[in-house]
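Missing here: one protein chain of the complex. Every other protein chain is in place.
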């Protein structure tokens, strides 16, 4: 393949240009990668029943996420260390995300302020650090940088055991750092140590596994930004998040990178939407690879999706902007083909499970 | 393989004689081709429970479609540009369709009048053009040419993104034209333009994506021909079509060429039949490859099927007539093997889903 | 492989010694062979829930079929032209079938009288011929030869289109004849004729496709032998067979050789057993390949199974006797492992569908 004609094409293009262990770090899942694979088979099994004769000349993919206008119902998923795949790193991808939220990972390799400046809409993603002072300072910095939402990731009490990285003794290259953290704090992530993932070792040393609902409540009150809880699969948990004041929830299994054996996001979605769909926006990620997947998610009750790996692949070949423009175009077509004038119409489509 | 012994054999025979990009244009589906594949897996999963001791010497495959007597419950699906696969094009296939309706595509490469003259039973298929005057003139021409039904295709507000064509930068060969449209109107379809399907570009320029139910109502009143609505998968839509006066509905996902991720036709069929089966005839297409598939469709409530690609493959190797005779013979056998004296008996067979 | 250690092994052993077109004639199914494959996947999906601590030293596999004592609940399925695979033909297989019914095919290549003499228990299988006189004389001969049951096969109004035979232009070798029919009547089966199965042509010329329930009633009254109806998949049909006086029914799709797309026998079984299980014995065939399959059938309500191709494979390598002894031994083990003292206990096992 020489040129991408759809979002899914970037994976093999990126495989040609990236070092194998970097490709593996991005592509891989945890454990036996059961959940990684299931995310795809589960999405593929969701069939949509299109409507016809909608009588609209062009579908409008714009919508609002957390009350903010977006060009189409997609946000760039928070992904750490984007300079791993391209020198432009987060700055490149943030610029590419025209009209949609770019979620800055706490572990970005550029400082959050620079990324926020490059993005149309910036949200900030937070992991829970052992040092609460650092958490507070990061929130303050995100607010100051103009981020318009806070996303707290709750599915990483510890890092999932990603066996590809362990087999590769994966180590962050010097020069790729956690730019938002105090100098040197990623030291561990750069130290080779036998059959161990250095990134996982670093995570273990700085993340606080003991995050609880009280902490979340504290966080909800700590800033005026809308709070999105990322990594929820259980409807009860979704209800608790809403009770605490979450403005959004991301139904996610972290792209199959955390608990191997956890349910596919798309299969967990309907119950979560049933539980909290009237009270808060439900986003979905894990396995989305094109406009049809977005339609599947919308028709299953999601307000929008986060998109992860495909954008890193596109970034790696310097084509993220085109990739997102094409995705929006494809989504317009897909909406039209499903007889939907807009995103709200897509939510009313019927679905069925086929395999 | 040197000789076809069943309808499904023609695909590989045609692959040997056709240019790769023409083969791809016909064979391909949209997007990830999920729906293209699902059409087959879904049909294969429909098992029929045959009856025995029917006490008939020969099964009668004849029936009526839209009140017209047909030799067996099959119509040739409307397919554009048939000269792509054989110089005889539509004239060849129309002649082969002895005793069954040949549906003339609006985008036929021979003029509809010549095709209608060659066919036993001619129906005319209409796409909705931006220029309503052209639509009216086409209807008038179809009536004048003796077409006995009007089929309006409602699942192409825009063309599905067929990635094979995009990868091939597929362009209509000079000489293959949309013979029913005013001269030169297919110019766009002949212009190469990077990673783009020229046929899709042409479609976008002449088709009106904004077709609505009002237009359909206008169309139903515009001619006295029975109106068939092709491309319906949703039972509500089916009810609306009947309310407007449709004499038939084709449950179809356009052979997996339009919305990738849409439900398999055979899986959408039962709900549509439940909704409108008493009021109008329901046909099915997408994935039919032999007599057993016809039986599956009949037993699931269809009055008959449209047959697409396999007939283009047969045409490509100059064998469409034999292909259809053999299909009819196979259907007689299959009816007998299922204990059915006729098509009406097939409708009473029980089915189950196995996989 | 050099030696068979289980029944399923014989297929590849036979493939080494048989001419390819003979192998294909036996192994093949009709059409796309969907039903042929499904017979296996459906059996494999039936899981048995074994009982423990049955407290029996040895399981007893003997039972009665049609009131006749048999060594284990298996009968040799009627299969035509067994000299195709071995010069001993039916005589060889009948001798091997120690203690169990050998069902003589009407199309046997040895005279039925010789086979009946060689068999412990002989049943006679009848196809419905155009000439009723021949039918009557065959019944009389079967009675005279000591056959203890009449099995009428009702799923062959015409022969299923077996594409392997068509591709091979399969012709019965001279010397392999339908020994029970008047001289020369198999002439058609020996004449090569392009892409056509000569055996199918012969069948079409002598079989009466119009067999009905009245004929069956006549047949039930014509002899005092218990009547078994082979080839029933629909519960209504099963009820009618019982009403007419059938002593047994074989739930069968003819090993996937007749209606391609018909339901797997094992999946059709439970509804038939529900319908007639209290009134008559229900046997099963199609896809049985070992003792576990027999257990699956018994636990699903069958009184026993017919075994087809595996025994032809064993006959081809001169090992049918051993194959059947081993199968009985395996069945004893399997019963013990399932905690069943006997065949009646197996009928009480719970099953579930897994895949």
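Order of writing sets the labels: A, B and C. Residues in every chain begin at 1.
One rule holds for everything that comes next: a contact is a pair of C-beta atoms (placed from the backbone, for glycine too) under 8 Å apart; a residue touches a chain by one contact, two chains touch by 3 or more.
Computed from a prediction, not measured in an experiment: that's the story for all the values here.
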Original post:
Who does the absent chain touch among those shown?
Top reply: A, C
Subject >> From A:182, A:195, A:243 or A:344, residue that would touch the chain that is not displayed >> reply: A:195
Subject >> Contact residue for the chain not shown (choose from A:61, A:231, A:277 or A:304) >> reply: A:231
**OP:** Would you mind spotting which of C:47, C:62, C:98 or C:223 touches the chain that isn't drawn?
**Re:** C:47
Original post:
Since one chain has been left out of the picture, which residues of chain A touch it in the full complex?
Top reply: 31-32, 34-35, 38, 41-42, 154-155, 157-158, 160-161, 163, 166-167, 195, 208-216, 229, 231-234, 236-237, 240, 258-264, 267-268, 355
Original post:
Can you list where chain C touches the absent chain?
Top reply: 3, 5-6, 8, 44, 46-58, 289-293, 295-296, 330, 333-334, 336-339, 350, 352, 354-355
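The rule is simple: only the chains that are shown with their structure count from here on.
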Original post:
Tell me, which chains sit next to both chain B and chain C?
Top reply: none
Original post:
Which chain is the middle one, judged by CA centres?
Top reply: B
Original post:
Rounded to the nearest 5 degrees, what is the angle of the rotation relating the C-alpha atoms of chain A to those of chain B?
Top reply: 90
Subject >> Distance from the mean Cα position of chain C to that of chain A, given in whole angstrom >> reply: 58
Original post:
Where does chain B touch two or more other chains at once, residue-wise?
Top reply: 355
